[in-house]
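Supplied in structure tokens, the structure appears directly below.
Missing here is one protein chain; the remaining ones are kept as they sit in the complex.
Per-chain residue numbering starts at 1, and chain names A and B are given in the order in which the chains are listed.
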Amino acid sequence: MPFLSKFSSTALLFPTMLMLGVVLGIPLYYLLNFSTLTGDFMLQDVTGPTISNYSDLLTDGFFLGIAGRTFVISFCVTVVALVLGFPLASLMSRAPAAWRSPIAIVVLSPLLVSMVASSYGWIVILGNNGVINNALMGLGLIRAPIRLLYTDFAIGVGLVHIVLPFMVLSLVAALDRIEPAISEAASTLGANRARVWWHILLPLCVPGIGAGVTLCFSLSISAYVTPAVLGPSGPNFITTLIYQNFVNLYEWGTGSAMAFLLLLVAAAVVLGLGTLTTLLSPAQRRPQ
Amino acid sequence: MPALDIQSVTKSYNKLRVLDRVSAQIDKGELVTLLGPSGCGKTTLLRSIAGLADIDEGRIVLEGRDVTKVPIHKRGIAMVFQSHALFPHMSVADNVAFGLKMQGVGKAEREDRVKRALSLVRLDAYLTRMPHELSGGQQQRVAIARAIVTNPTALLLDEPFGALDRKLRETLQVELRRLTKELGITAIFVTHDQEEAVVLSDRVAVMNAGVIQQIAPAVDVYENPANEFVANFMGFQNIFDAKVRSAQELAIGDTVIATDKIDVAPGEGIRMAIRAERVSITAGHREGAIPGQVSSSTYLGEQNAYVVDTADGPVTARIPTSVARFSMGEAVSVSFDPAAVRVLAS
Partner (left out) sequence: MNRLFFGVVIALLFTFILAPTVVIALSSFGTSEILEFPPQSFTLRWYAYALARPEFTSAAWNSLWLAVSSTAIATPLAIAASLAITRGRLPGREVLQTILLAPLVVPSVVIGLAILLASSRLGFSSGSTRLIAAHVLIVLPYLVRTTSASLVRLDPLAEEAARTLGANSLRTFLHVTLPGLAPGLLAGMIFGFIISFDNVSISLFLANARTNTLPLSLMSYVEYNLDPSVAAVSTLLILMALVVAIALERFAGLRKTLGA
């Protein structure tokens, strides 16, 4: 069916849209709804609508502290992933054909391996009695183990591991769109490897960098497993804080408001970085 | 001293020899085309000169400097690619200025030279345009300006006009030739189009199977092919087995034909070639001509192309429509212009 009529395409789209409406639209409405209620949710003694949950949160030092920490960690994770992503992306885009499959399987494996499983791997590596501390002590570099596990650093390491493949995929897509002759032309004109990267490849990768940064940052701020397993005990990330508000504290109104703020931030990141990328993308630039 | 001295260059990909002890000397200011079918090694040779491909053996000497081990960006060459390969994020002026910037040429001089290079390709009004705002021909002109502005020791062109339509291609061929001659640039031009090679170059190097089959002025390659491959590739439609009868006679099957002087001892078997335009057809049977039957006739406008089936195989002839016409199945004889018969080296 080369071209579907308006009627049949609507009919084909309808069940999915209905499902999205029921399973995503209605729940998000209720999330917004709950975020405007205050009171005791266990006893179902609530009042609203009010914006007090939001105004309380935005003046609550503890919440703002956790939110700020989430942003700082996610920002660092994204920057590190960007730096580490380039060598991997350049390897993937120019590896000989026979090597491509094994390289892709290794580089993209964190996407397919259960996050819970790899988090336990990090526990064994980062723990007080873990691989790194044992190695450092064995070499005599330190006398007592350094605390690595259950820190923000551990969250960062775990998150970089998870988001790195997304960054690599975005960068590879950008690099693959650049015709090889373009960097060859730059080399023949006297540019060494570093200058080819700086003047040609990096500027042309801006769309890929934008996509990768967006993806990695929004995945980081909404990650749950990594902070829950590798982070310090207690709420240490916005997602674990939301979970705690619901399950332990029964603060459904506050928790909903936090969740809604997280959603807004995630959407803003996608929109904002998307716009920024479009503005910075070289192909869009026109002479004055 | 040649501007470019290619010495016994050899290269293999996975045990397949793509360049087999290729040697050639190219003089300063000379325009040489590398001509051959795809896979003959011409592009690999060009990329080896540029440094974009490593070679296994041999040396490449540019103006007396052995550059075999010199990285691409220090060879002082410039290259024009089939896909133009302009930097899509830079204006026309920035594209052309790139090589000068890499050489550390100061801003004022850079701007001056960029303008001059662009005016040479008649694009001085397009300084601030972006590459995607130009037509295909303009893009390729910018690519040429970008390459020549650096005063390269050799200008390498890899089928630069392959993607353009015929008319544009012909214009740019003429322009490129004028430009390289005016500036005295040594240029090597890769193409698979024999017409392009003949029009453009001082000398043509016909390549096949990683070997230069013949390197000679265009006229020679076109009129005196060194061997059967070159004859075939340069469009000799008729190639036969023949036996040398005397210094001026060849036997094809039972027919004896006259030729110009032959440097092969009588009695030896050789291969001979002749272009279809130099074959004539007469109705009926004739002494010193090969008898046969017209088996196909194709109208080409000014000419008719006939295939005549003979006991020694099909012969293709092109006869001006104003001279004669033959019908299918007609019994005819074909004869060859003695001055146009070429004996091929085996």
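Rule of thumb we're sticking to: a contact is a pair of C-beta atoms (placed from the backbone, for glycine too) under 8 Å apart; a residue touches a chain by one contact, two chains touch by 3 or more.
What you see is a predicted model; the values in this text were computed from it and never measured.
Although it is not drawn, the missing chain touches A when the whole complex is taken into account.
Of A:Pro49, A:Gly68, A:Pro87 or A:Gly272, it is A:Pro87 that touches the chain left out of the display. Only one of A:Val124, A:Leu249 or A:Leu279 touches the absent chain when the whole complex is considered: A:Val124. Interface note: of A:Leu57, A:Leu82, A:Ile155 or A:Val172, the residue touching the hidden chain in the full complex is A:Val172.
Touching the omitted chain from subunit A are residues 1-6, 8-10, 12-13, 15-17, 19-20, 22-24, 26-31, 33-34, 84, 87-88, 91-92, 101, 104-125, 129-131, 161, 164-165, 169-170, 172-173, 193, 218, 221-222, 224-225, 228-229, 239, 242-243, 246, 252, 255-256, 259-260, 262-263, 266-267, 270.
Just so we're on the same page, only the chains that are shown with their structure count from here on.
Separating the centre of subunit A from that of subunit B, both taken as means of CA atoms, is a distance of 55 Å.
The touching residues of subunit B, counted against subunit A in their complex, run 50-52, 71-79, 81-83, 85-89, 91, 98-99, 102-103, 128-130, 132, 143, 146-147, 150, 156.
Subunit A meets subunit B in the complex at residues 179, 181-182, 184-192, 195, 199-200, 203-204, 282-283, 285-287.
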